[in-house]
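One structure is given below, represented as structure tokens, and several questions about it will come after.
A protein chain is absent from this complex, but the other protein chains hold their places.
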Amino acid sequence: MSLLQVDALTMRFGGLTAVDDLAFAVEEGAIHGLIGPNGAGKTTTFNMISGFYRPSAGHVRFEGEEVTGLAMYQVARRGLVRTFQHSTLFAELSVLENAQVGTHTAHYPSIWTAMTGLDRAERQAARAQAERALDFFGLSHLAHERAGDLAHGHQRALGMAVALASEPRMMLLDEPFTGMNPEETKAMMRLMRKLKGSGVTVLLVEHDMHAIMGLCDRITCMNFGRLLAEGTADEIRNHPDVIEAYLGGTRHVA
Amino acid sequence: MLKVLGWLVLIAALIGVPHVLSFSQQEILVFLTINVLLVASYRLLTLTGEWSLAHVVIMGVGAYASALYSRHFGIWVPVSAGLGALTACAVALVLSFPLFRMKGFYFLIGSFAAGEIIRLLWKRFREPFGGPKGLKRIEGMPDLDLGFYTFDFFEPVAYYYLCLVVVGASLWVMWRIERSPVGLTFQAVHWQDKLAEAAGVNVRAWRTLAFVIASGFAGLSGALLAHYIGTINPNSFEVEHMVFVLTWAIVGGTATLYGPILGAIVLTVLNDILLREIGLEQWRPLIYGLVLIASVLFLPKGLESVVQRATRAARPAEPEPKPQEARP
Partner (left out) sequence: MDLLLQTGLNAVYAASYMALIAVGLVLIFGVMGVINFAHGELFMAGAYAVVALYADLAVPFLLAVAGGLLFVGVLGLVMERALFRPLRDNPLGGLVASIGFLLVLQALAVLLFGVRMEHVPPATQEIIAFSERVRFPLQRLWVVIAAIVLLSGLWLFLKKTRLGWALRASAQDPEAAALQGISINQTARIAMFIGAALAGVAGALSAPLVSVNPHMGHSVIITAFIVIIVGGIGSLEGAVVAAIVYAFIHTFVTTFWDGVIADIVGLTLMLLVLIVKPTGLFGTADRA
């Protein structure tokens, strides 16, 4: 049984069908790529899986359970967390505090213990979990900096650390390589392999073909809201439909 | 060490201050203490980014409820005050269902409408609310006999001490909440609700929680008010008072817990004490209005930013104290 399964997934916005009858599966422990030209429906698919949109039709199953149409926080609590494209962070809070928000699910804050001060142990555990997530991404030395003041690359890493802080089964990464130079891309690829090594399954929406080809065990390619092709990196790289979909675009398939 | 000394001085000052004031000034002190609780509870609400205009009416819910419980059911006043606070929580919970479908400006107007409806219900129904004339001859707090001293809570000084204890305890609880993961969650909901939701936070539930807790403390302040002045009517909680609370919060700043308290104290001293001495107290709305405008134009971060700058300047060696840093 696949960790994540998507069947007949469809999204209609008024008269426009953004995603049409999409089906694919993500195996546990894999890094799975979701690619396609602009407007292919990748982000919409992403949003449906994470609960940001309610699908017009179809099913999303996580760990065998139906999660279709659940609210984003409910999906997150089941161990399927997502990141956001632009540097979406709690800019006013410190780096550590950002990560602590990520521990919300595992260490649910209780108002009663907060008022009486009986939550010491819980808070320490939550803080430790947050610190582990920061450490994973090499952000520990910035723990008390204001998140909004961080360099771009660090902000990206922090976004992922917040997601990792909930100790998820699977992470949905929304274009993590955007705007990165080759150095940063290599560093981020290392981090992703590290994620995979620590047991987290990854579904990755991305335009950067170098990263996709280098990282992904399996790739699903979309076009015009539909499934175009699916397979390993080699299969996709040489797939005639995929090449044609990207023809004339500015991508080079590495 | 310095901190402990500072607290001791503050406590000594708080205990000593009523004795240097005239009778009418002592009354103002009682009201100020109650208002400190009111504005601090408002600030708790703004932690989640919600600015409600129903807050003073919810204070009134606590006042009316406590007055009615003590009168009709003969409940001991301190207990009825607690029940009044809980009633305010319950009303807030009910209101949260329609109101939290709205955001931003709509929430502001919607909360205003909800509050005004409640207020008009008090005005319209003489049974049990007393109609436009309100409730009179509300029970006062029962005397506290400690053997060596009897606190007669009819006296402003004694009532002030009572309020000091209640308000102090409440502020402590609010401070604890703010410093805890609960407070952090409130802030996360405020700054980036989508990101918070992606981290598993049920944003609507947490907004409601902040609203309910803040309302409970507002209700408590209302009960304290009712059992002191002995009469309340719908005009005691009308929109003008809400505007004053808003002014204290904005002038003081809401980034810290003490900001709005500072605003309330400065403006109350300015208005009720200084102006009254000069006999210009009728100018209160004028002063408040001008201060509010000046604050928005020239000091948008509030008085607390002045305090923060001053304390930073006085401690150059220490790292910048951050108001929201969660400590274990």
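Think of it as A and B in the order they're written, each chain with its own count starting at 1.
Convention: a contact is a pair of C-beta atoms (placed from the backbone, for glycine too) under 8 Å apart; a residue touches a chain by one contact, two chains touch by 3 or more.
Computed from a predicted structure; not experimentally measured.
The chain that is not displayed touches the following shown chains in the complete assembly: B. When the missing chain is restored to the complex, the residue among B:A113, B:V173 or B:V307 that touches it is B:A113. Even with one chain removed from view, chain B keeps its contact list with that chain: residues 98, 101-102, 104-106, 109-110, 112-114, 116-117, 120-121, 123-124, 239, 243, 246-247, 250, 282-286, 288-293, 296-297, 300.
The working rule: only the chains that are shown with their structure count from here on.
If each chain is reduced to the centroid of its CA atoms, chain A and chain B end up 42 Å from each other.
Residues 173, 176-177, 180-185, 187-188, 191-192, 194-203, 209, 213, 322, 324-326, 328 of chain B are the ones that touch chain A when the two sit in their complex. Interface of chain A with chain B (complex): residues 50, 52, 71-73, 76-77, 81-84, 88-94, 97, 100-102, 104-105, 107, 109-111, 114-115, 117, 119-120, 122-124, 126-127, 144, 146, 162-163, 165-166.
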